[in-house]
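Of the protein chains in this complex, one is absent; all others appear in place.
For clarity, chains are labelled A and B in written order, and residue numbers in each chain start from 1.
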Amino acid sequence: MDNSFFSKFTPKEPKFFPMLESLAEVSSKSATQLINCVENNNPEIHQRIRDLEHEGDRIIEQIYYELNDTFITPFDREDINNLANGLDDVTDQIYGCAKRITFYKPKQIPQAAMQIAEMVNEASELMLKAIQGLSSLKKRASEIEQYCNKMHEIESKADEVFQNFTIELFANCTDAIEVLKLKEIVNVLEGITDEIDHIGKTIKMIIVKYS
Amino acid sequence: MDNSFFSKFTPKEPKFFPMLESLAEVSSKSATQLINCVENNNPEIHQRIRDLEHEGDRIIEQIYYELNDTFITPFDREDINNLANGLDDVTDQIYGCAKRITFYKPKQIPQAAMQIAEMVNEASELMLKAIQGLSSLKKRASEIEQYCNKMHEIESKADEVFQNFTIELFANCTDAIEVLKLKEIVNVLEGITDEIDHIGKTIKMIIVKYS
Partner (left out) sequence: MDNSFFSKFTPKEPKFFPMLESLAEVSSKSATQLINCVENNNPEIHQRIRDLEHEGDRIIEQIYYELNDTFITPFDREDINNLANGLDDVTDQIYGCAKRITFYKPKQIPQAAMQIAEMVNEASELMLKAIQGLSSLKKRASEIEQYCNKMHEIESKADEVFQNFTIELFANCTDAIEVLKLKEIVNVLEGITDEIDHIGKTIKMIIVKYS
């Protein structure tokens, strides 16, 4: 097909691929730090995630600047813009989660939080691979699709862990303030897998449109 | 107008209509089961909703497969994809609600939950009719629009029931854990009408674009 993502702005405008990849790398690095944060929170880890969040902001501004400055069709622009915003949202939410863990000071971090943090990390690595595949979308469509499907599976599993955690929490914890804190922390963690799944769906739509 | 949804992929590609209709039927059947679940929850009803949710997953995979395999314009693809994802989300949320009712074990299911479950059922029937109308969009545009408007009215009413319920709950219930459980159950129920209204807005946008 003629109107492919690949043929349209590669090799004419290959600069968007490395920028999206950098943004995905920032998300993925934040996800790795998030595991440290859940395991053993300290101010240094918190600061590292904050720095990554700022780096993401810098890259997304550059993408927006280049989108304005580069002639590509409006619809490719929209796809690049959606991906960039989605990737940035992942890092933002990871930082939001780290802040809650740091400042809510729950009595104990539940096992479910650790499990979901690991799922976030796994999903973010798949997301990075999927984004890295975009520059050769036509050749690697089915591989990328598989990454996206796995991202979706992880989201379903994380949702189940969160729901089971909530059920247990309601059944066993009588301190309502503690219930609120823990439920919110684990909910925000689970929300990161939703965000990653959302990026997977955007990528699958790009495949449907352009490959 | 030339670029109509109807003229563009009907009768060339009429296969997407029955698939979207099947997906809407699954949502609508789940909504009917949801009333049973709220009224008199038991494991059998829970299992039936779970089965419907799996059936929805199967249909959406098929839609995605056909979208990849069929030549239609990128923008029709996006509309079909959005509708399919929306319909699937309705069923997912109904299942999520059934799980919460089953496992949170609230002391008593509030009257508001029953009221909203009936609204969900009514809205899902309108949604099914609207989806069934898409295959003859040009002829039935104003009828479909009316279904969508009613879906929106139901959403507003459900929101009001939820807000009034929350006000009463805060005023009368002193058991904070019970407040959390009930508020979440009724909130998730109300969220289903939001999701259905969102589908109505997508359909109205399709009418604006293609009819």
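Here are some notes:
The definition used in the following text is that a residue touches a chain if its C-beta (ideal position, glycine included) is under 8 Å from a C-beta of that chain, and two chains touch if they have at least 3 such contacts.
Keep in mind that what you see is a predicted model, and the values were worked out from it rather than measured.
Between the chain not shown and the residues A:85, A:187 or A:202, the one that touches is A:85.
Checked against the full complex, the one of A:138, A:157 or A:181 touching the unshown chain is A:181. In the full complex, chain B touches the hidden chain at residues 1, 3, 75, 163, 166-167, 170-171, 173-174, 176, 179-180, 183, 201, 204-205, 207-211. Residues touching the missing chain, restricted to chain A, are 64, 67-68, 74, 77-78, 81, 85, 96, 99-100, 103-105, 176-177, 180-181 (touch as defined at the top).
Convention: only the chains that are shown with their structure count from here on.
Mean C-alpha position of chain A lies 26 Å from that of chain B.
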